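A single protein chain has been omitted; all remaining protein chains appear in their positions.
Showing chain A:
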Amino acid sequence: MIMSKSSKFNRGVSRRAVLKGAAGAVGLAAGSGAITGFPYVHSADPKVLRYLGTAVNAGDEISKKCLADTGIKIEYITVTTDDVTKRVITQPNSFDVLDTEYFSLKKLVPSGNIFALDAKKIKQFDNITPVFTKGQLPNGKKIGDQGTAPWKVLYLEGANSKKFSTTPTEFVTLIPTVYNADTLGIRPDLIKRPISSWSELLNPEFKGKASILNIPSIGIMDAAMVVEATGQHKYADKGNMTKAEIDLTMKIMTEAKKAGQFRAFWKDFNESVNLMAAGETVIQSMWSPAVTKVRSMGIACTFQPLKEGYRSWASGFCVSKAVSGPKLDWAYEFVNWYLSGWAGAYLNRQGYYSAVLSTAKANMTADEWGYWMEGKAAVGDIKAPDGTILEKAGSKRDGGSYDDRMGGVACWNAVMDENDYMVRKWNEFIAA
């Protein structure tokens, strides 16, 4: 056998040499203090929080700044959206702080692995934007509540309850940190005409050049926006369809797929960037930072405001039920630090929105605030947190101000009652 030939190259390494090496390694470990045999002095423990989340929010800058300000060291455990949920359910002891989206709570909270946070210990809790607590803008305008809107799953009935409370209590499931209003990304240089409706995603004009994301619970929401925009059906709640509505939605999407409408589906941030940047697609569901990324590559890309509104998402921090003692105090300290302004400004500068607007505003220049939050034309160049220029002076943000964008939210990412059926139908759509 060919593999046996390689054994002659191994002859140089004898058993004795291996043993010597191993003994050396043990000695080294002992010398370095790795094996001391003595209990630790607890006061000397470093403050470490294991932070489970997706890559989107796992910013190196944030963890550095947090360490400098609070002495808490953040250890990122970065996985995909689906894997975050899977991990919370199957390995609740493997993390301390969890960065997840509100719609996942419908799965996470009944599993009993989420600690109910005490609203009174969150210093800025009363300053959290009413988008989360009341479902309205700071100016009082009501926003769309279809799907798993945050205020439906924000409160628990009691400290150990697995039930969501419809009225405010002091037991909070998830402290919001970041959210956005998503829409379609387009290549204006390749489309060459105004786009104003979700229905354009299925327009035969873009045959073979459209894409949608292959994460069923989010993809179906985009599909529902399209179906409603084409006037084929009006949903009572896009985020909680009946079986018949799921069938109808998937039938329309399947017909489009069979007609060759879609170039590809995407599952993560980079895939969506590559599809758009390479010109494989000209119109697709997209996330705000992905649009920014394409643009920073020197390729025209617009996060297109559409007349039917946006599909929104929001994420924040949960704490694992397994966390207790000093770790719990650090978790509160971390959440309080996060809402205190620096991180909020950092997120706002990437095109997301921060949960506490007032503290973020205090950490941004008037020009930055005007561009990102008020829909004003930038006075100077707008820079990303890392210092690269995102937009030249004079440009305006796609979709305008915070009030225009968040006010235009039509639905929220959701987990439906018929989720199981929906996933099966989604598989059928992929197999079609």
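In this section, contacts are C-beta pairs under 8 Å (C-beta built on N, C-alpha and C of every residue); 3 or more make two chains touch, one makes a residue touch a chain; residues count from 1.
The working rule: contacts and distances are computed from a predicted model.
**Student:** Not counting the visible chains, the remaining one has a UniProt entry; which protein name from "Aspartate carbamoyltransferase", "Spermidine/putrescine transport system permease protein", "Multicopper oxidase domain-containing protein" or "DsrE/DsrF/DrsH-like family protein" does it give?
**Tutor:** Checked against "Aspartate carbamoyltransferase", "Spermidine/putrescine transport system permease protein", "Multicopper oxidase domain-containing protein" or "DsrE/DsrF/DrsH-like family protein": the hidden chain maps to "Spermidine/putrescine transport system permease protein".
**Student:** If I consider the whole complex, including the chain that's not displayed, which of A:50, A:238 or A:263 touches that chain?
**Tutor:** Checking the options A:50, A:238 or A:263, the one contacting the hidden chain is A:263.
**Student:** Which parts of chain A are in contact with the chain that was left out?
**Tutor:** 1-2, 5, 82-83, 85-86, 89, 106-108, 110-111, 208, 214, 216, 257, 262-267, 271, 274, 278-280, 415, 419-420, 423-424, 426-428, 430-432
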